[in-house]
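Removed from the display is one protein chain of the complex; every other protein chain stays in position.
Which chain is which? They are A, B and C, in the order written, and residues in each are numbered from 1.
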Amino acid sequence: MPDTLQTSALEPVLLLTTGGTIDKQYFDAASQYQILDSFVPRLLGLARVMHPFECRELLHKDSLDLTDADRELIAQNVRDSSFTRIVITHGTDTMTQTAKVLLGIEGKTIVLTGALAPARFNETDAPFNVGMAFAAAQLAPPGVYIAMNGTVFRGDRVMKDRARQRFVSRD
Amino acid sequence: MPDTLQTSALEPVLLLTTGGTIDKQYFDAASQYQILDSFVPRLLGLARVMHPFECRELLHKDSLDLTDADRELIAQNVRDSSFTRIVITHGTDTMTQTAKVLLGIEGKTIVLTGALAPARFNETDAPFNVGMAFAAAQLAPPGVYIAMNGTVFRGDRVMKDRARQRFVSRD
Amino acid sequence: MPDTLQTSALEPVLLLTTGGTIDKQYFDAASQYQILDSFVPRLLGLARVMHPFECRELLHKDSLDLTDADRELIAQNVRDSSFTRIVITHGTDTMTQTAKVLLGIEGKTIVLTGALAPARFNETDAPFNVGMAFAAAQLAPPGVYIAMNGTVFRGDRVMKDRARQRFVSRD
Partner (left out) sequence: MPDTLQTSALEPVLLLTTGGTIDKQYFDAASQYQILDSFVPRLLGLARVMHPFECRELLHKDSLDLTDADRELIAQNVRDSSFTRIVITHGTDTMTQTAKVLLGIEGKTIVLTGALAPARFNETDAPFNVGMAFAAAQLAPPGVYIAMNGTVFRGDRVMKDRARQRFVSRD
């Protein structure tokens, strides 16, 4: 049985936000979207999360714009951290690429998630997805996972089907 | 490693809704809140859940009004079902009592959740909690759990602290 | 043409909040609704209102609980104020009664409004109604009005059809 459930102490979760659709805001002045401050801290507040956590805003990018240096920054933050349970919010377009980069890291449960509609929308998958990832971070054994469209996928066994705008298993 | 993550087939999740604050609606004509149709199916739609699931509306009660017969109805639906991964949405006040009744059931992962604000509110913990429970149902080993306030608790190790309106571990 | 539109100075609007469904919140601890702080100031902020206004929380009651003394308090605040353009948010059940009490007041444009769903709900008529009333306060000649269900009614020519949960004209 996973450690978290046996001990009375709750193991803290680290959330790293990197941008993506989940954090996109609409700025009328610019007639376009932009990613500034992450909505994730606010989302955890609305969810009345009392579980110990830390939230760190690493990047504010559409995932199509992430560079190798960006992915290495994410990996570094995961690797060098004392946290063993980590959630990463990320754009959905290149989530699997970042998952690949993180595969080698040992001893940590790393769950990537994001959203297909901005968290600031009335109708959005954002809170459900972050909830999924936050639970998966507490329960899954060490490894890399992607929580999207209601499934906690193994991070090396999933792809984004762009045509149908959803995540699916692949062998 | 949990089966769900190894097989390419996704194990379906059964959701049983029983009422509670999560499903409360305000009816101006009656000058009060009532529970009619559950918001949970709609919530899963907004969350773009593609994972196979079935949603069954069992009851529409405030959990303070649940009787022993009601809890036995819930237990029966869990026991007699072919599903091994089950989420139950429930009022928070007597969630631990229902968890107790379900403790004896073997071979199933049963996760209770609910919300402290109705799902139809702008500011609510509902989608995050259902997301947590939906992931926990896929990942946790057989047993009873409660997913509230950001933590997946063991169902026999948690209580609702009414004064502070939150769920906490207990020995 | 109404003065407001001729002068370059904008005439300020006074908002008096008295409670009603528009301000109802759900408190899980009490298993029922309560009216505490009004949502109206926040609603005006979300609406990016730059027009000069003042918002005063007079009461926090379901309108079925308003007494003659309460209605006189409202009338007094209207009468004694230097503002000539006034919006009153109010429960819908006895809105016409309060309108009646205000009919005698001269030289002021008084617009009552409320909502059939709490302002804190995702799906609510609240912001639209307050917008209607805020505009009516600027445009209508002195008198009492009720802005509900998309119509700015004369305050002495409207009633609430309880069965159909809507406001309708009456002779």
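One rule holds in what follows: contacts are C-beta pairs under 8 Å (C-beta built on N, C-alpha and C of every residue); 3 or more make two chains touch, one makes a residue touch a chain.
Predicted model only: the values in this text are computed from it and were never measured.
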Sort by label and list the shown chains the missing chain touches.
A, C
Looking at the whole complex, which of A:L10, A:V40, A:V78 or A:L116 touches the chain that is not displayed?
A:L116
Specify the residue from the set C:L58, C:I86, C:A99 or C:A136 that touches the hidden chain.
C:A136
Residue numbers in subunit C that touch the chain omitted from display
1-2, 4-5, 8, 10, 43-44, 46-51, 53, 116, 122-125, 127-136, 138-141, 147, 149-154, 157, 166-169, 171
Where the unshown chain meets subunit A, residue by residue
21, 24, 26, 28-29, 31-33, 62, 64, 92-93, 116-118, 120-123, 162, 165
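Criterion: only the chains that are shown with their structure count from here on.
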Under the over-half criterion for shared residue numbers, do copies subunit A and subunit B use the same patch or different patches to meet?
same
Distance from the CA centroid of subunit B to that of subunit C, rounded to the nearest Å?
39
For the pair subunit A and subunit C, the C-alpha centroid-to-centroid distance in angstrom is 44
Compute the distance, rounded to whole Å, between the mean C-alpha positions of subunit A and subunit B.
23
Among subunit C residues, those touching two or more other chains are 122
